[in-house]
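Yeah, one chain of the complex is gone here, protein chain that is, but the others are all in their spots.
Here is chain A:
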Amino acid sequence: MLRSLTAGIVLAFAGSRANVARTILSCAGIVVGVGALILVVTAGDLGQRFATAYSEANAGRAATLEVSAFGTVTDLDSFEEDLGRAGALEVSVYNRMESAPPLRADDEVIRNTDIVGVDAALGDIRRINMTRGRWFTEADLDSRAPVLVVNEALADRLGDFGDVQIGTDHWADVRIVGVSQGSTFNANQYSAYLLRAPSSGEIVFGPSWDPEDNSLPQPTYLARVDPSDEAAEEMFSGGVFTDRLLSASWRWGIENEEDIMVYRTDYAAETEELIGYLSLGLIGIAVITLTTGLLGVLNVGLVTVRERRRELATYRALGASRFTLFVAVVMEAVVVAVVAGLIALALSWALVAAGGALIGRFVWLPPDISMAVPPSAALVGLGSAAFVGLLAGIIPAIRALRASVVAGLRE
């Protein structure tokens, strides 16, 4: 048994080396089919990673809820505590300033900067890609000067950050700790995150903020909840999260359900659905291509059956059993198919790298997404190559081995 098996494998290698024409013909079909499959899986995977990264950068990780109050929250500390009690794992204030204070660098005033007051926890809610420096930390809360993270456009404008001020009723020096990568939306617009800290509350919330009991009209928060929590299903209030939040709302001065708006900002669910349809279509294409490849290989296999009958009968006359030759023929097909699969893998890898470099020149790509063939695509490609080889080997093998030795020798 073992002897037959090893003999079959040796004959398989010798066979694929000796019958070059047959080998190359079989290869070509598989290279195209498997190459298409690998590219399709790669495209699907990249699409998914790209969509997720995009969604996480611009709308938050799953599941991010935006919570707004239309009324005055009389005690922000209690309100934040209750957000946590309602199911929020991370909470960050998200105060997009309507008339943001101007910045000044080297005595030049810069207006039209979007400034959003946030907490350090925003870094856990959204995917924020830093190109330089770092995101906010706990230690920044003690800073006497307001702490900022600016986008690339603003960073370019500000120069070396040596002499930057923010202007309210007076100019105050600021500390810039990092530069975040812009998204397609705000690439050219100046924007900055301003850390909410004891010393910067007034800039973050403006004059309507009361530092005495920490009350503020119409605050907006971002909260991340566990996607499997039923609170994540909130859509424009009236859901579990709102109910939980309002259960002790007298502590912070809002009684009406209509005065709280909660909605889910991330599009993880929509992305998933879209990717689902997309991959279904792509898999369809891949299956068709692969089947075409399979038929090509099978055809080569069947055309060469006549030629093979004599060869196989000769082997049998020399003492090879049917089993050995079955192993040899099938192995030969599998070896050829896997080699073809490897060729296809190398070609698609080169194609994806080249394509990635080209696309990267025109489109913004999240920095943590590399344009490469993912392992899953390589595995699927090589797996189906082996499977195609197996199928394409078995049928001709059975047909070639049906003939008796003497009849085979007479072919």
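Observations on the model:
Basically, a contact is a pair of C-beta atoms (placed from the backbone, for glycine too) under 8 Å apart; a residue touches a chain by one contact, two chains touch by 3 or more; residues count from 1.
To be clear about the criterion, contacts and distances are computed from a predicted model.
The chain absent from the displayed complex carries the UniProt protein name "ABC transport system ATP-binding protein", chosen from "ABC transport system ATP-binding protein", "PmbA protein", "Putative nitrate transporter" or "Protein glxC". Of the options A:D45, A:E66, A:D119 or A:E311, the residue whose C-beta touches the omitted chain is A:E311.
Hidden from this view is one chain, which touches chain A at 3-4, 6-7, 10-11, 14, 18-19, 310-311, 314-324, 404-406, 409.
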